[in-house]
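Entry: subunit A
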Amino acid sequence: MDNILSVLIFFPAVAGLLGFVVDKSSARVYGISVATVELLLAIWLWMSFDGTNAGMQFVELIPLVPDFGINYYVGVDGISLFIVIMAALMTLLGMIGMNIEKDVKNMIISLLFLEMTMIGVFVALDAIVFYLFWELSLVPMLYIIGAWGGPRRIYASIKFFLYTFTGSLIMLVGMLFIAYLYYSVSGVWSFSITDWYALVLPVNYQIWLFMAFFAGFAIKVPMFPFHTWLPYAHGQAPTIGSVILAAVLLKMGTYGFIRFSLPLFPDASVMMIPFMTVLAVIMIIYTAMVAYAQEDMKQVIAYSSVSHMGVIVLGTFAMNAEGISGSVFLMLSHGIVSGALFMLVGVIYDRRHTKEMSEFGGLAAVMPKYAVIFGIMLMASVGLPLTIGFVGEFLVLLGFYQVSPVATVLAGTTIIIGAMYMLRLFKRTFFGPITNEANRNLPDLNAREMTALVPLVIIVVWLGVYPKPVLAPIDTSVKALLNFMEEKAQTPEAKETIILSKQTKEAE
Partner candidate 1 sequence: MLEPINVSLASLNLVTLSPMLIAIAGGLIILIIDLFKDGLHKSLYVMMTILILFVDFGSVMGLNVNERGFFDVMLIDGVAIISQLLILAASILFIPLALTSKRFHEYSYPEFFALFLFMIAGFQFMVASDNLVLIFVGIETASLSLYTLIALHNRNNSYEAAVKYFTMGALAAGFFVMGSAIIYALTGSIELYQVADVLQDRINEPAVMGTILGGSIFLLAAFAFKLSLFPFHTWTPDVYEGASAPLAGYMSIVPKIAVFVVAMRIFGMYIDLGVEWVRILILILAVLTMTLSNMMALVQQDVKRMLAYSSISHAGFVMAALALDTTKGNTGIFLYYGLFMFTNLGAFAMLWISRHKNRIFHERYDHPYEKFAGLVKIMPMGAVVMGLFMLSLAGVPPFSIFWGKIYIMSAAVDAGYIWLAVVMGLNSAIAAFYYLKLIVYMFLYDPVENDNTVYYNASKPLMTIIGIAVAATVGSVFFMQPLISYIFYMVSASGY
Partner candidate 2 sequence: MYEQIAFYLFSVLTIGLFLVTVLSKNILYAMTSLAAGMVLISGFFFMLGADFLGVVQLIVYVGAVMALYAFAMMFFDATRDIKEKTTNDALVFFLGGMVALMLVIIFAAPVFSENIQAMYPVVEGVGNAQAVGLVLFTKYLVPFEVAAVMLLVAMIAGIILAGKKMDHSLTTNDDKVISQEDTK
Partner candidate 3 sequence: MIGLSHYLILSGLLFAIGFVGVIRRRNLLMLFFATEIMLNSANIAFAAASYYYHDLTGQMFAFFIIAVAASEVAVGLGLLIVLYKKFGTLDLDDLASMKG
């Protein structure tokens, strides 16, 4: 099945359209079935994926507007493969764990459309197609936050939409400029990324273009100081919205850095390392501190997301295989872990309709299973070895040490301050005596919630102990990427900074 990517993209969309017909009472089962099939398809994709091939696989190219160089062009490599799978997985588990009474059908349909856009973003190889899915993903998310959210949901959803939209429009100008440069060099219009890769841009252009793309990606990531939409979005979104947002949508930004910024502007990327480093380090430390001051469980996790995304950004700009592979892996692990944490907060919110930490205390005694799973996710979040969280974080910090030891140490404080806010959260919620009588008889996780959470626990441990099946394809593609960047870089500084692994060097 060579066109599996198109199937992956459009299956949920078609299912979403058909979903309008499905009766309200059965919508949930319908959604779960569709998402399951989608996940199976994604796993099939993985199974038929050639992990040793660093290039794009399952490529499809259908001209859309050939005069203007726009094609429906999709493909997947080691970097995007697992994010696609994760998107499918998180959608499914999110649906399973979802506890929504109101307008279930609309929610299911929105989620299915959202799934289409998420997968589309990660497999798009044409800048316009990428942009298309990128923008389109805002719409269902807007609806999800706005329709099922908390009291300030409308403010939050509009803020989310507009902020991201603004940044990406500047990115669009950047894309158009590259296409123009490509046109002026080759005489042909093209928006395909693989064509652009061949383009050698002057360094000053690279810097401007880098900044243009930065505007789009940084807001999405979200990088300091563009992050303030995120606490609102998470704070107000329903559980499922937060799960998808944290697990997948944020990854679009960092994925964009890897897919666009690094290979297209290798020199600018190298020149921007100090800038990105400063932002990333501020992001890591500052938002972790802010997370520490939060009173609302969900806000803690929301800010912690920003902090962890800082680590991912840092790894992206390590310019060595360790850092970038780690960064990609960390995207996955952060997706799984933060998704799970948001689901967990959702569990308690369903029961008590509050997320304030001061309302709780001593939950460990009342809800032991919940506490155990929360504890495991907490440990994964703070990067405990043999959980999924460690592998990426370790590789990123290891990789970035080569670039800047001082920044690494500063960024490394994430393992300290990360532990501080997470443990504070855990202690205030789960430890101590049961002070609030309302908590005394809370039911523990039910079967539905367990179904949603246990697979995540298994993945957290499995990929923590044996990350190789995932890490190896990522690493192959990342090495190819670095190799490519090194060849393309013009300035000697860039060539020097981009570190190829010994194996790649020997292979040359």
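Convention: a contact is a pair of C-beta atoms (placed from the backbone, for glycine too) under 8 Å apart; a residue touches a chain by one contact, two chains touch by 3 or more; residues count from 1.
Per the selection procedure, all candidates are chains of the complex that A comes from, given by their letters.
Being a predicted model, the structure only gives us computed values, none of them experimental.
Undergrad: If you had to name the candidate from 1, 2 or 3 that touches subunit A in this complex, which would it be?
TA: 1
Undergrad: Mind pulling up the subunit A residues that touch candidate 1 in the complex?
TA: 63-68, 70, 128, 131-132, 135-136, 138-139, 142-143, 146-147, 153-154, 157-158, 161-162, 165-166, 169-170, 172-173, 176-177, 179-180, 183
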